[in-house]
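Every protein chain but one is kept in place in this view of the complex.
Going in written order, the chains are labelled A, B and C, and every chain counts its residues from 1.
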Amino acid sequence: MLSGLSNLRDARIRIAKRIVKELHAGAVVNLGVGIPSLIQNYLKPDSHVYLQSENGLLGMGPTPPKDEIDMNLISASKHPISLGIGSSLFSSADSFAMIRGGHIDIAVMGALQVSEKGEIANWAVPGKDILGVGGAMDLVASAKKIIIAITHVTKDRTPKIIQKLTYPSSGTRAANLIVTEKALFEVKDNTLLLKEIAEDSSLQEIKQLTEAHFIISDDLQTMKIN
Amino acid sequence: MLSGLSNLRDARIRIAKRIVKELHAGAVVNLGVGIPSLIQNYLKPDSHVYLQSENGLLGMGPTPPKDEIDMNLISASKHPISLGIGSSLFSSADSFAMIRGGHIDIAVMGALQVSEKGEIANWAVPGKDILGVGGAMDLVASAKKIIIAITHVTKDRTPKIIQKLTYPSSGTRAANLIVTEKALFEVKDNTLLLKEIAEDSSLQEIKQLTEAHFIISDDLQTMKIN
Amino acid sequence: MTIGECKKRISAKDAVKMIQKGDSLLVGGFGICGTPFTLIDTITESNHARELTIISNNLGEAGKGLGKLLISKHIKKAIGSYFTTNRDAVKAWNNGELEIELIPQGSLAEAIRAGGAGIAGFYTKTGVGTEIAKGKEERDFEGETYIFVRGIRARLALIKADKADTMGNLVYARTARNFNPMMATAADIVIAEVDEIVEAGTLDPEQIITPHNYVDYVVLNDRYEKIGGEYVERTK
Partner (left out) sequence: MTIGECKKRISAKDAVKMIQKGDSLLVGGFGICGTPFTLIDTITESNHARELTIISNNLGEAGKGLGKLLISKHIKKAIGSYFTTNRDAVKAWNNGELEIELIPQGSLAEAIRAGGAGIAGFYTKTGVGTEIAKGKEERDFEGETYIFVRGIRARLALIKADKADTMGNLVYARTARNFNPMMATAADIVIAEVDEIVEAGTLDPEQIITPHNYVDYVVLNDRYEKIGGEYVERTK
């Protein structure tokens, strides 16, 4: 058994694996940096999930073998990638027209904080340098569905799922789903609904490590990864 | 000699030929319907004038031989054309981004009327159906230079170059040059400057057939076609 | 043939069933170049898809493309840039049988692109000082006057491409591209008529103009064939 997942790497992998199950065949998905970028490793080749990379690609394939690396073909995380079958290449303007026009089914993104209404803070920390926003706000505003992939607490065990954002928000649009290594929440009618608890966690632990109010699903499940 | 050009066809050809001389090597030129569309016939193959067609092409080539006609390759006048060397194809949005962004050097267009300030009316007649505007207003607003190609008077000998437009204008932007079968006017500081008279016309005739005020260039020339 | 593998493929008849009375439709093409002939002809044979608002540069030509749909009395209103050359459109307008809304061609193209790109509206110089600007918001930027144009979307888009691959990626043929790529982005339901369906992976990723996620359904043009460079209705 996973013993409390003291290992951050295992926690991140678990989150990625759980989110894979949310990506239905045919879905056009944008994966953010950090945990979301791990998801590709766990997608089955026949999943028919199409990865959009905001730097100008639909149909991102996995990391190529070393002798096929071409740094003219990179992901938004700036890692070398390959072209999947039926992929297409386009400019940043066309890529964000795709994002902003509502043509991305699911955006999976990291966050610094999520509020109990599902609001997202994922680009800046108060008092620190605000030097990067990237495509986060474009995705928050316009993706059809937003899945947040975060560890349940920070390294110093501060909750990330909190009552009100204290960090700058990334938009007025709320997340639809929050997946941590301990739990899965759905955001419904401005409220968090706890739907799954990891087998090595407990309702007591979730309550302790979640500052936000949440309600518990009548159909509370154990989180299944594989 | 041309005897008064009673022939409308000859008049139109003369206008087209005279305008060819205004199209410098390297120029990107949009040709409107009517007289402007004749210009292509008189461009030398080595002219390095690049014709833009607003339906999505830069580098329009001449009418192809009958067995090479492809109605998927047409001009904005909806005639079959060919692809010149170095031509490129694009969407209507990209085509009008090119036009509206100021990337067309010269637009040659017909007109129903031109005012003595160079204002253009070329899309509608009062009291008649207003059912077509096409790309006229886009070109009037944004081409770097506008050349008007018109017969000097209407079929019933009404002047087309008049003091004030009585037909709906195509924009606030003025033409830069007006070429008829009888004369060439430059528009300078909101004033028409008569620069050339055709060899079969006369200053007297121009005065008679032009309602607009104009001034006469110190360097008035006989219009040369070839 | 790999056509059977295209999961988005449906018949023209099934495609037309999705159109409701009073619907708004983006229809690709410039004149009759880049026009979804098979889909349009199938609408003419339907009885439910009437009182349509058609957003298209023209209404085809008299008796061709959208010109057919006009004669068959399926069109209530046309929004586009140039209707003068279709004598039937002029006649219908004169008889009060057709509403017309004129938009300069560049503003039309840009508005459809905006509609598909999440842009609510934009400012352009085109049309300033003309009858087109009447009732439109004006605004000055750096001493120049612009008018405001709203983005355009419709419930359905009927577009025409040269080829689809089995995933629904599209490439166009020459100037038959025109309004089709923008229209593919600006409707709730996008139906692409194509001359040919090819295996996914055979189109060059650099050359795909419409990525597959914009295309909901693919219909094969089975009514017209190209003869002497023109689309000619097949004899049945």
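Structure notes:
One rule holds for everything that comes next: contacts are C-beta pairs under 8 Å (C-beta built on N, C-alpha and C of every residue); 3 or more make two chains touch, one makes a residue touch a chain.
Fair warning: this is a prediction, and the values are worked out from it, not measured in the lab.
Only one residue in the set A:N55, A:T191 or A:S217 touches the chain that does not appear here, and it is A:N55. Taking the complete complex into account, B:S88 is the one of B:N41, B:S88 or B:Q163 that touches the chain left out.
When you scan A:Q40, A:S95 or A:N176 for touch with the missing chain, the hit is A:S95. Mapped onto subunit B, the interface with the missing chain covers residues 28, 50, 52, 58-59, 83, 85-90, 96-103, 105, 141-142.
For subunit C, the residues in touch with the chain missing from this view are 110, 114, 117-126, 139, 141, 144, 146, 150, 171-172, 174, 204-207.
Residues of subunit A in touch with the missing chain: 53-57, 67-74, 76, 78, 80, 83, 89-93, 95-97, 99-100, 124, 129-138, 141-142, 168-172.
Just so we're on the same page, only the chains that are shown with their structure count from here on.
The most distant chain from subunit B, with centres taken as the mean of CA atoms, is A.
In this view the innermost chain, defined by its CA centroid being closest to the centroid of all protein CA atoms, is C. Subunit A and subunit B have CA centres that are 57 Å apart. For subunit C, residues touching at least two other chains, in rising order: 113.
Contact of a single residue of subunit B with at least two other chains is seen at no position.
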